[in-house]
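Here's a structure for you.
One protein chain is absent from this view; the other protein chains keep their places.
Showing subunit A:
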Amino acid sequence: MSKIAATASDTPAFDLKGSTFPMLILYLYSTDLSAIEQQVQARMLSAPDLFSYDPVVLDMSKLGNQQETPDYAAIRTILHSHKLVLVGVANAGEEHAEAAQKVGLGLFNGGVLTKPRVAEPAPVEEAPQPPAEPVAISRVARIITSPVRTGQQIYAKGGDLIVLAPVSAGAEVLADGNIHVYASLRGRALAGARGDESARIFIRSMEAELISIAGSYKAINEELSREMHGKAVQAYLVDEQLRIEVMA
């Protein structure tokens, strides 16, 4: 460390450091603006307050090469109206990347961003890697001790939700992480609300109207309800299919 006394002129105005902020990824399957708009709208409808201007990266890896260059500015506007801020694109081909740069978006390239975790077991690595820097995702659980009543919505942003009282019919509990309900769940539960497919839902007494993980949902029909009514269950995704099973 240098011992030069700091004067007004050489007081640092900033520090530039590397970081690994967790970020939302939006995988683009199509460049059709009206389809994007409609589906974003539909997805947000169930939870209008899901986002508060969180940064999001557009991943182009699922977009076939034949697709025309997306209208980034328009996509940015659509996302912004749902409180998402488009900050950059990832895995874009040369042409797409150039267009993104022109409208002021950052470029992320393959490997920089991790894919969202999925439920299937990770492939075994040859040699154990040194642990990566801890990711800044908040896993602090939100704990609710009083009943969640009809018409109420509880959302645990960035983490798990633990509910120690009944959730009424017509009430909704959401979490970015897992949801635990140590009482009866008669309303709706949506875990992995921002796309975490590894999120799970645990219910002491299953009487739910709807269960959803990372957007895959199951409305609980009569047959399901007959099978599971009042039982302890867990729900999770297997190959993007929602599975609900009774726990012993």
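Rule of thumb we're sticking to: a residue touches a chain if its C-beta (ideal position, glycine included) is under 8 Å from a C-beta of that chain, and two chains touch if they have at least 3 such contacts; residues count from 1.
The rule is simple: contacts and distances are computed from a predicted model.
The chain that is not shown, which UniProt protein name from "Branched-chain amino acid transport ATP-binding protein LivF", "Tryptophan synthase beta chain", "Electron transfer flavoprotein small subunit" or "Septum site-determining protein MinD" does it carry?
Going by UniProt, the chain not displayed is called "Septum site-determining protein MinD".
For a quick check of understanding: of A:30, A:150 or A:241, which residue touches the chain that isn't displayed?
Counting the whole complex, the residue in contact with the absent chain is A:150.
Touching the hidden chain in the complete assembly: which of A:103, A:169, A:210 or A:242 does that?
A:169
Against the chain that's been left off, what residues of subunit A make contact? List them.
With respect to the unshown chain, the touching residues of subunit A are 146-152, 165-166, 168-171, 186.
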